[in-house]
Structure formats: structure tokens, C-alpha cells
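Missing here: one protein chain of the complex. Every other protein chain is in place.
Here is chain A:
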Amino acid sequence: MSDLNKLTIAAARDGLKAGDFTSLDLTNACLTAIEGAGALNAFVHNTPDLARAQAAEADARLAAGDAPAMCGIPLGIKDLFCTKGVDTQAASRILEGFKPEYESTITDKLFAAGAVMLGKLNMDEFAMGSSNETSVYGTAVNPWKRSGDDSALTPGGSSGGSAAAVAADLCLAATGTDTGGSIRQPAAFTGTVGIKPTYGRCSRWGTVAFASSLDQAGPMTKTVRDSAIMLQAMCGFDAKDSTSANLEVPDFEAMLSGDIKGKVIGIPKEYRMEGMPAEIEKLWAEGTAMLKDAGAQIRDISLPHTKYALPAYYVIAPAEASSNLARYDGVRFGHRATLAAGDGIDDMYEKTRAEGFGPEVQRRVMIGTYVLSAGFYDAYYNKARRVRTLIKRDFETVFADGVDAILTPATPSAAFGLGEMKNADPVQMYLNDVFTVTVNLAGLPGVSVPAGLDAKGLPLGLQLIGKPWDEGDLLNIAHSLEARAGFVSKPAKWW
């Protein structure tokens, strides 16, 4: 059977159970697709031998009739997840050669469920970026192009390699992580689905830390159903992560009834940004109409502190990053600079970190150091944490008033050209996260669903934001939106 790599998780699961093909067939189809997709630079460490061994094990489990939904499904794993014995660099030079002696909880759970790892995926360095351009591996490239225009576009970031790989059918699905929008923005840029669950749903153990109070892992998939299936396998309590939620994980897929009658969907007026492209505005209105048509009740709402989410984020995330990234000191793992005669330990730290971190990571670590330094801690860090409380309160208020989910655009634009933002100041790039970052600050689940194409033929996404721990309901609404939007476009193969 050809084109097995193009299957969804759901279709592959059913085909595997029916014995139409094996996990090894699926895995080989993906490995062949990866071999031919060097131009996308999505996979940066390939693990074909491991993949085939895992596929053979999965086939044995399938034959024995003991196979969970993810059994035999070939995945790409973001380079941020520690994978035992396999290069894990967080796309940074400072972790060059690092091969963890342990497995992250997320990959451990996926492997226990029988999933197959094809390799590690490109990303922004330490997940800091919105275009995959800060990666030590060079940028991943979006499989989509503007019609009649050959310029290479960003797949978004930081999970850019994950998004590109899923959109180009190099794998059936991929893991991503989201600190300010790093799953949802790349999903929107590539016509794929990505969900960031409620903070605490997915264990952070063994995932290279960026901003620990915001980081969450999640699936990046071809459909909402696939997100439900894969998220199920990723969630669950983990004693090794002190912020992991000790809550039952419901059967997300079983909750995809498609029935959203009577659900109250909030439309926040503050997300109607000045200068928002007409196409985004139109898509949002169309999405609203689709949910109304499906029986939902539409309500205008206000989230008054929205405007302050990005500035608060750019205090809190760098502050946490400066603390988390202090561990990269050239002592225990990764890169150490070559030292001159007479260099002391401070020289070693300073030279190692100057060589090992790229410019954006250095900038954020230093901003974080500044906002935490004596004299500024209250003015910046504590202020931002107070504003964060208010941002969360905005959401709590509308949910308490009966809103079930909130519909917003996922991004302020379609995918932009690689290099296009090179001369912009850092703040311009940060604006990419304007619609997604509130969700991380409030710890809520958010999903990006492909909803249409712009005039140049590029995918656009809508975001649905749900109540804490209500991923099942959120995915059901997303499923309904997906069905009505009927997005089926795929990028034309040029790679």
C-alpha cells in the first residue's frame, strides 16, 4: 500500500487493528518520506533503527491483541524532549552531543503506549522564537508556499519542525511544546491541529525547561480526532513533576460527539486588534457563524487585560528562563568553551555561555537577569505576576458567567517569509504570540484548528480556549468547527 505516511492516527490505528498493513509498513513509508524531505529541514536527528525496532515490537503487540490506540503509530519528537541515548539539543549549540541517560515522561508514556519514534524535530533554540529561525540546525521550512511565489516561508515556532513534518506527511503526528503559543502558532501556519492542554495535564519531567510556570507539552496532528487520541496518551499524573495534576484523564476521543448545541462561545472584543488583516477578521467571523450554525450560542465578552499579556509574558518567561538556563555552565553536560591558559571558572562560564547560546537566547537570559536583579524585582517581576493574576481573573469571570469556550484568531497573519523579520526589532517578532500567550499565562487549554486559506493560498487557523481541565469539551467544539470549516487542503509537494 502506498502513501501510508499520509494517514491520520485514527485511520492508521484502524488499519493496523484490521491487519491491512503493519507498523513496520507505516514506519518505512514515513522513513522514505523523511529521506526525500531534506529541504524542509524538519527532522534533525533521525533514528531509523530505533523506529524499526519499535515498529516490530508494536506489530508483536498488535498481533497479540494488546494494543492501545497509539500502538505502532510513527511520530516525530520535538528536540526539547529528552530521549534516552538519542541526541537531545533543544536546537542549541550548548547541548551539542548531549545524549540523555533517561527518557522524558511524555516520550516514556508514548513509547509505553506503543508509539514509534522516527527522529527528533527542529525547533527554535530552547523554544525561544516564533519562526524556527533561532535554531542551531538552521531553519525548518514550511511545506506551504504562496501561490505563484517561490519564497520559502516559516513553519512558525517554536515547534516549527513538528508542524512542517506533520503538514508534509513525514510522520503521522508529532509532539510539541507551548510556552507562549509554540504549538498553536505553527499549527496555524501549516494547516495542522495543535492543542496545548491545561497547565499540569502533561508532565514536564525530562522536557528541557524554558519557563516552567508556562511550559506544557501537547500533540500536533492532522485532525482534531488525532489530537484527542494522542493527548490521551500524553496526559496523566507524574510524581516526578511537582506541578503535575493528580486528576483522572477522561477519554477525549469518546467525547467527540459533534454535538455542541447550547454551548456558549465567547467572542472577546479585545482580540479585535487595530491593523488586523481583513482576512483574519473575516475568518474569525466565518468561524463564529459556523459554531452558531452548529447550535452554539454566541456571546460578546470582554477580557480587559488582554493588552498586557505580552508585556507580562516578556517579563515572566525571560525571568524563569534566566533561572532555568543557569544550569548550562559547561560543567555537567553539553558544550564547554576551549579555555586559555590561566582562565578561571568564571571565564569558563562566560565563554561557554557566549559560544553556546544564540543571540535570542542570550537576550532573553539577560532580560530575565535584569528584571530579577536587586532594585527591579518588584517593579518588573512582581508587577508582571500581579498582572498575570488579573489576566487569569478575566477568564475566570467569563467562565463563571457561563461561557464554555472562547473563539479567537490563532495568529495575526499567515506564515511569513523566512528572513522577512530579520531587521525587525525583537518586539515585532513577539507580536506573533499576541492571541496565544494569554492562554499560557492563565494556564488554560487552547487548540488551533485550520479554518481556511488566505488570498495567497496559505492556511489560517482559529483558536478555541477552554476551561481548566476541560480539554474533552474543548476538543469536541474544535471537532465541530473542523467539520464545518471542512479544511482539507494540503501543500503541493515541491521538496
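To be clear about the criterion, contacts are C-beta pairs under 8 Å (C-beta built on N, C-alpha and C of every residue); 3 or more make two chains touch, one makes a residue touch a chain; residues count from 1.
What we mean here is this: contacts and distances are computed from a predicted model.
Q: Mind telling me which option in "Cell shape-determining protein MreC", "Fumarate hydratase", "Aspartyl/glutamyl-tRNA(Asn/Gln) amidotransferase subunit C" or "Tryptophan synthase alpha chain" is what UniProt lists for the chain we can't see?
A: For the chain not displayed, UniProt's protein name is "Aspartyl/glutamyl-tRNA(Asn/Gln) amidotransferase subunit C".
Q: For the chain left off this view, which of A:345, A:455 or A:492 is in contact with it?
A: Selected residue, touching the omitted chain: A:345.
Q: From the listed residues A:296, A:387 or A:451, report the one that touches the chain absent from this view.
A: Result: among the candidates, A:387 touches the missing chain.
Q: Please identify which residue in A:427, A:455 or A:492 touches the non-displayed chain.
A: A:427
Q: Which listed residue (A:32, A:147, A:302 or A:373) would be found touching the missing chain in the intact complex?
A: Of these options, the touching residue for the absent chain is A:373.
Q: So that we can see where the missing chain sits, which residues of chain A does it touch?
A: 97-102, 198-200, 213, 239, 242-243, 245-246, 305, 307-308, 310-312, 314-315, 322, 326, 329-336, 339, 343-351, 353-354, 357, 362-363, 365-367, 369-371, 373, 380, 382-390, 392, 425-427, 430, 441-443, 468
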